[in-house]
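A single protein chain has been removed from this complex, and every other one stays in its place.
Chains: A, B and C, in written order; residue numbering restarts at 1 for each.
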Amino acid sequence: MSKTVSGVLASFKYEDCAVDAIKGLKSKGFKDLTVYSAAPNHLIEEALDQPVSWVRAFTLIGALTGCAAGFGMSIWMSLDWPLLVGGKPIAAIPPYVVLGFELTILYGALSTVAGVIILSAMKSLKGRPFKPEFSDDTIGVFVPCPPEQRPTIRQFLEGVGSEEVTEHGA
Amino acid sequence: MPDEMKHEPLDRRRFLKVVGVAGAGTAALTGCSTDKVEKLIPYLVQSADQVPGIPTIYASTCTECAAGCGLHVRTREARAIKLEGNPQHPVNAGTLCARGQASLQGLYNPDRLTGPMGRNGVGKMSEVLWNEAIDQLAAAVKQAGSKVAVVTGTPAGTMSDLIDQWTAAVGGRVIRYQAFDHGPVQLAAKKVFGVDELPHHDFGAAKYIVSFGADFLETWHGPIENQRGFAAAHGFDGKGMAKFVYVGTRMSLTGMNADQWVSAASGSETSLALGLANAVLASRSDAPADAAQLKGMLAAYTVEKVAQDTGLSADVVRTLCAEFAKAAPSLAVAGGIGAQHRGAAELCAAVNVLNYVAGNVGKTVHFGFGMGSGSGYGAMLELERAMNAGEIDAVIFHDTNPLYTLPKSGGFRAALAKVRFRATTSMFWDETAAACDLVLPSLHSLERWDDSRPRAGVHGLVQPVMEPVFKNMAAGDVLLQVARKIGGAAGAAFTAPTYEAHLKGIWAGVAKARGAADFDTFWRGALANGGLYDAAPAPATIKLAAGAGDIKSEKPAFDGEGLLFAPYPSSMYHDGRGANRPWLLENPDPVTRITWQSWIEINPETAREMDIREGEILRLNSPAGSIEASVYVYPGIARDVLAMPLGLGHTEYGRYAQGRGVNALDLLSAKDGQGFLPYLSTRVKAEKTGRFRKVAKTEGNPRELGRGITEAIPLAAAVKGLTIQQAYQAAGKGEHEVNPEREAEAIKGFREGQLEERRYGAYALDNPQWGMVIDLARCTGCSACVTACSAENNIPWVGEEDIFRGRELSWMRIERYFEGGEDGEPIKARVIPMLCQQCDAAPCEPVCPVYAAYHTADGLNGQVYNRCVGTRYCANNCPYKVRYYNWYAYAKRAFVEPLNLQLNPDVTVRARGVMEKCTFCIQRIRGAQNTARLEDRAVADGDVVTACAQACASGAITFGNVKDPASRVVQAAKNPRGYHVLEELNTRPAVTYLARVEYGSEA
Amino acid sequence: MRKLLVAGVAAVMAVGAIALTMPSLTTAQNQAKKAEPDSVVAPRLTAADSSNLKGPKQPIFFRHDIHAGQYKIQCQYCHYTVAASSEPGVPSLQTCMGCHLAIGGADSTHRVEIKKLRDAWKEKRPVEWVRIHTLAKHAHFPHMRHIKSLGPNACATCHGDVARMPQVFKVNNVNNMGFCISCHVERKVNRDCTACHY
Partner (left out) sequence: MTAMLDHTPKMTHAEVTRDVVATLQTPSRGYYMALFGAIGLFLVGLGTFVMLLKEGLGLAGYNPPIFWSVYITTFVFWVGIGHAGTLISAILFLFRSPWRTAVYRSTEAMTVFAVMTAGLFPIIHIGRQWIFYWLLPYPNQRWLWPNFKSPLIWDVFAISTYLTVSTTFLIVGLVPDIAAVRDKMSGWRKKLYGALSIGWTGADSQWRHYTRGYMYLAALATPLVLSVHSVVSWDFAMSVIPGWHGTIFAPYFVAGAIYSGIGMVMTLVIPLRKVLKIEHLITEYHFDNLSKLTLLTGSILFYAYAMEYFVAWYSGNTFEQTTFWMRAFGPMWWGGWTMIICNGFVSQLLWFKKIRTNLTALFVISIFINIGMWFERFVIINSLGNDFLPYAWGRMNPTWADWGILAGSFGWFGMYFLLFARTFPVVAIQELKEIIPMPRRKGGAH
């Protein structure tokens, strides 16, 4: 168990309170918040307004690789040992479109998932507190901050209507 | 079979010795399982004419029927693997029928007796030693003295002579008995021409052929020779063809090939024959002088009388008369089972008269060929009497199975039981053997020495081509040894130590007679050629005999009442001897396409009246007995007739034959005609049983629904050299072009583009393109090619149960379609051999996921068995449905020892789960290419002959390289009658069919 | 190059265990050396040693290294049909006796083995050699064509340098299709499936 990050964790039952909290904290200059919610919530997204995820890049590259692989494989393998069937050309493109297509999808999908995992893992949540109810019906907001700032932030969070605020870290 | 008869397992070591190199023999698709230790067994002494891996061919003679066709026995590692025709032989000229080829399965039959059988203490049959058997026989014969009878079916030859001499020496009588003898023909010859022999017919020379129930393409005389002649006369040669009219109650295979089937009332054919003779005399002046004396007798047979007798319309009779009178030389034949009623002798006599007045005798009908029919059925009845009278103490049967081939209603079995000692030389445990006290299994004709004289000018040799499969003794040797045992006159009569020596002695005489300097060279020459072939003898001059004047056409007597029962010889089982050969059992009947079964043929209308459907089991009752079999509704049979094939319903005769089907003879009364068995003499009451048994036929639908699968073209159009399209237009039936010109062009352009795309790797090289032409004007549907294909390509048989499911493996299959037959128009049958078309744009190829089906560089649809995973997509997508699948391990099931020795080592035996199909005999192609390569030359036209083409007696199949403009196949394909089946699918088959030529309105 | 391509494709396909199959693709090259037996004197061995030698133990300890190596007897003297037929031909006992009627063996170890042969000949009993090179039955290998185009001494290409083997063993897995193909591709000769499979 690595040492916990110093900061304040607040739980909200009401989403508008949580949104107020986030907006407030950001305006106070706290950028590195961690907001837990049981479901994606667009109000929170707006409040955090982060740039668009890069998953799409993974998807695109994966898909293109797949397409190339599909055509490449079928054409090269046909030419590797040329065998004539039904009077069709050795490397016939129309039938190979199917291969190209299927692999496009396959690689696209797999690399998308890879993307999601990698990108999510890039932001480490090590040492940041988590409560089970966050996956149920509660929104959690964690503000990393030096110990001396904790009381003020605690005050603020209780002010915007957090049900429960706890301080963390040494 | 008595249970104490055990099949002694074959001595493996001995076989390996025979095989030479173990494993080079029976190839099995065993994947790559080479880890198991295999043994290499070398020859002790390397025989000069055996090179492992290269077939050695021995010339011999076929003994399956009396025709005596010449054989080329293909052997590998000293075991016979295939029988083919001897090209030098005048009878069959390199072709061979299905029965002849199946002789191999007689040789390797698992039910062959492994040694002599005699009665033991308790009177049961059990194996005895050969010397004991000989002693027993000698003792019995000696004791019987002059009361010995030898019943033999052996056709003319040294063996037959030996039997005569031997019997004479021991004092006794010989009865020559063949089930399908030609008693009536011989009687008629005596009556009309005063000669006691059978005529020889030259179908090839005839311009007009009429057959009165003589099925000359199935069993009548020498079918192969007949077929060759028929093809020559009736196969369209670009100028014209003979017309063939078949008169009979049932459209047999022969009838199917007729241009006109005349269903005259059974027994009335005589009247028709005489009517024709009358017309000829009336309209032609070139009749022989002494024919005039017949005028009186014939005058009575006016068109009207004939029409009334036969129940045909006067017009039909009139046209027949006119046509027959016009054609010269013509040929009329009679005397087959198809019209063997009690008036058969009269009919044959009438036909003799007809041939005589038409001046055919000497042109198409020859005497002086020294062909006899033996003493026949009459003699058997006489023997029966003698046995009953106790005049016979010992009977020896050789090459005959009378207890099967004689009607049960006769007393022969009972009479035989009265005889003290009965012996047979049968190789199998057949009905006669079961009734004998001693069985001395002879050797198969591929294991022994012999010769045959089917007719003057042909003296064929039979030579052993391999070690006997079972250590048995040739009947000839048995006779000689017995004679020696008996001693005295008999012993003195025969000095030769072995039958081989005896035979050589005889041939030494022949050599001397021919003034041969040195016997050995003469003998070796004769062996190499398979015998001696001289020009046909000068035909004897024939004059009318006194009897010619009084030929009466009376309705013959029939026993019982109800429908006329017409048993007919099966072209596969002959008189029943073929019933233990799986090749023949699974080769569908050419007419009904039924396998493995007996069936009852019934006319559709009769069936409708009796409310009978196909497969319903019918019980037939006659005064003589009753039998049950499934019904097959056949439009090619007269309304008042029920027909049934002979040859099945064995009570013994091994695993394949025993208890399979029923024996039609059980319904016949044995009452004699005049020295022949009247097969067509019984009426039967048909009784519904309400039970059903599927008919094991390989056919789905008998009509081709106007799909132009078997094209036919009217003679007139064919003579003009019209194509099928043109012929249709000429007939006003011009169906629209398959492709309009612009389409055709577009396709052509696309095609060329495609061809360019295909130039890659091996496909860019200059390879041959194999192709085939099949002339439907010559194909008779005899199915010899089917057996040839099975033999060459190790095709296993699947058995009745799988035939029910349509799972037969038959790379070459004969499709038979009916035309007409409804609302008045005459029923016609068309046949087409259907095999892999080796399409250039094959639908089967692209769908195979693993390239097991692909296009070879030499234009074949390659089928790589070991690559096949068995998705069966190719078979689904084949429009011709010529791909066959191994649903079970058929090969393992079928080729039980010693049948596995017949396998062709050059062809992979397909395992379970693998697709297979016709390969154009690729192993022969590769073989020819290998040889050519060794000799640094190119493969020449004719180097490669497919098994089917080789067997075809009609010469309907041509094979070769279509890239070579000089090749025979290219020449043949140029024929305007040429077409491709399902051309509109654009599969571009390599097989071209030549449309059948039919007599249309102008006939 | 080829390896790279295959490997590349395989990697893209993410199919594992390619490496295992790779070596077989190039076995042919290693086996291309000629089989000229130089006049080595074959080592002195007894049947007892045969069990320590590579390859299966034969009923008679027949020494290819003596016959083909030391005495330079042409392969085709015994394998008499190799140039004419698809089957190379196993020498008949008669062939063996042709020499061994006279030749009784240089020393005891030889004499023992030759006696076995002579006994077999007396008893008219074929010697059951253990087969070493077996081709699956669905593949047809016409020996004569290969001898024709590769020359009479090409045997070693597939069978290895038998002339140096006291006891014959399998050098190449001739039953491996890849073994045939690699050679056919190298020499740019026919690789049509039905050349061998029918």
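Here is the rule we go by: a contact is a pair of C-beta atoms (placed from the backbone, for glycine too) under 8 Å apart; a residue touches a chain by one contact, two chains touch by 3 or more.
Please read all numbers here as calculations on a predicted model, not as lab measurements.
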{"item": "Touching partners, among the displayed chains, of the absent chain", "value": "A, B, C"}
{"item": "Which residue of B:A289, B:A538, B:L705 or B:A966 touches the chain not shown here", "value": "B:L705"}
{"item": "Sole contact to the chain not displayed, among B:V847, B:A894 or B:A956", "value": "B:V847"}
{"item": "Given B:R655, B:R912 or B:R933, the one touching the chain that is not displayed", "value": "B:R912"}
{"item": "Among B:P497, B:P740 or B:G806, the residue in touch with the chain that has been omitted", "value": "B:G806"}
{"item": "Touch with the omitted chain, as defined above, among A:V5, A:V35 or A:V143", "value": "A:V35"}
{"item": "Contact set of chain C toward the excluded chain (per top definition)", "value": "6, 9-10, 13, 15, 18, 21-22, 24-25, 176-178, 181-182, 185"}
{"item": "Those residues of chain B which, in the complete complex, touch the missing chain", "value": "699-707, 709, 802, 805-807, 813, 815-817, 834, 843, 846-851, 854, 867-873, 875-877, 879-881, 884-889, 911-915, 982, 985, 987"}
{"item": "Residues from chain A at the interface with the omitted partner, ascending", "value": "13-17, 33-41, 43-45, 48, 50, 52-56, 59, 63, 73-74, 77-78, 80-81, 83, 85-86, 88, 92, 95-96, 98-99, 101-103, 105-106, 108-110, 112-113, 115-117, 119-120, 123, 125, 128, 130, 132-137, 139, 161"}
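As a convention for this text, only the chains that are shown with their structure count from here on.
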{"item": "Highest C-beta pair count, chain pair", "value": "B-C"}
{"item": "Between chain A and chain B, centroid-to-centroid distance (C-alpha), Å", "value": "82"}
{"item": "Whole-Å gap separating chain A and chain C, where each centre is the average of the chain's CA atoms", "value": "64"}
{"item": "Two or more partner chains touched - positions in chain A", "value": "83"}
{"item": "Where chain C touches two or more other chains, by residue", "value": "191, 193"}
{"item": "In the complex, chain A residues that touch chain B", "value": "79, 82-90, 95"}
{"item": "In the complex with chain B, residue positions of chain C that touch it", "value": "56, 80-81, 84-87, 89-95, 121, 124, 126-131, 134-140, 142-145, 148, 175, 190-195, 197-198"}
{"item": "Chain B residues within the chain A interface of the complex", "value": "754, 757-758, 760-763, 840-846, 848, 851, 853-855, 988"}
